[in-house]
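I'd like to ask you about the structure that follows.
With one protein chain held back, the other chains of the complex are shown just where they sit.
Entry: subunit A
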């Protein structure tokens, strides 16, 4: 290099910058997506969240419904963009983009009118509505405030649509772990599911490298641990069982088994789905679960499996995610 004059070096740098810049610009130009127009409504009626024999799901980032009897059949698609959705008793929750970097939790009425919106930190992960349609919860992944320098933490919030009371983060609640008071900066919550009284709920709490099923009480602002290694609980319509994902060998790195916990006996039954399910399952009825699985290319499909361990998993809604029965 000593033979090169500064002028020659500058020339090489400028030439490299032009070359590398063209490569980057060319790639950006090819990768640029055309402004996405909302997909045309393919059904013949407007999408509604009113209870009926239909399943709600997300198709290409947009709300859609299909007939319960023919989930792979014709689809009604709305122009509303959501990353996670759930609905019950005519109330919907949609986690949707606010800007390129931020997301909102919006509450919808049966006609998809927005009745409330809260800006949420982080990236959308889970969304739930209580069976009565009164309580709404959401979970996001938040980067940056985890003290392990890079990892994610999660935040779960709850909104009472009747009173407007909002819990921005369950981390404020008092914890009883294994019968004793507990506190730690590393506590994270995700995957809330409500009971019929609209006060108590189940969720996952993680601390000290372990994940617990907790039962919470909104009015008392408390949670207590019930069991180890239970994530993303989903309460059955009759309130007796929890569908959940169970880390294989208690190690999430090995994947999750979709399972059902009987709350009376605390017995766990694995479902016939043997693939790793990383989702909060939804109860289609008292005997059947629906959940999202991804193909190798990342495209989602909604699958369904009996809750009692019998039968086999079947493809329910191809090319969709975030299933919810409209009850």
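Keep in mind that, in the parts below, a contact is a pair of C-beta atoms (placed from the backbone, for glycine too) under 8 Å apart; a residue touches a chain by one contact, two chains touch by 3 or more; residues count from 1.
Following the convention adopted for this analysis, contacts and distances are computed from a predicted model.
Pick, from "Amino acid ABC transporter substrate-binding protein", "MFS family permease", "Cytochrome-c peroxidase" or "Ferredoxin oxidoreductase", the protein name that UniProt gives for the chain of this complex that is not shown.
"MFS family permease"
Considering the complete complex, identify which of A:89, A:110 or A:123 is in touch with the unshown chain.
A:123
Touching the absent chain in the whole complex: find that residue among A:76, A:154 or A:324.
A:154
Of the residues A:183, A:221 or A:275, which one touches the chain left out of the display?
From the options A:183, A:221 or A:275, the contact with the absent chain belongs to A:183.
Check each of A:142, A:213 or A:235 against the chain that is not shown and name the one that touches it.
In the complete complex, the chain left out is touched by residue A:142.
In terms of residues, what is the contact footprint of the unshown chain on subunit A?
Those residues of subunit A that touch the unshown chain are 1, 4, 9, 12-13, 16-17, 20-21, 23-24, 27-28, 31-33, 36, 83, 100-102, 119-125, 141-155, 168-169, 183-186, 252-253, 278, 294, 296-298, 300.
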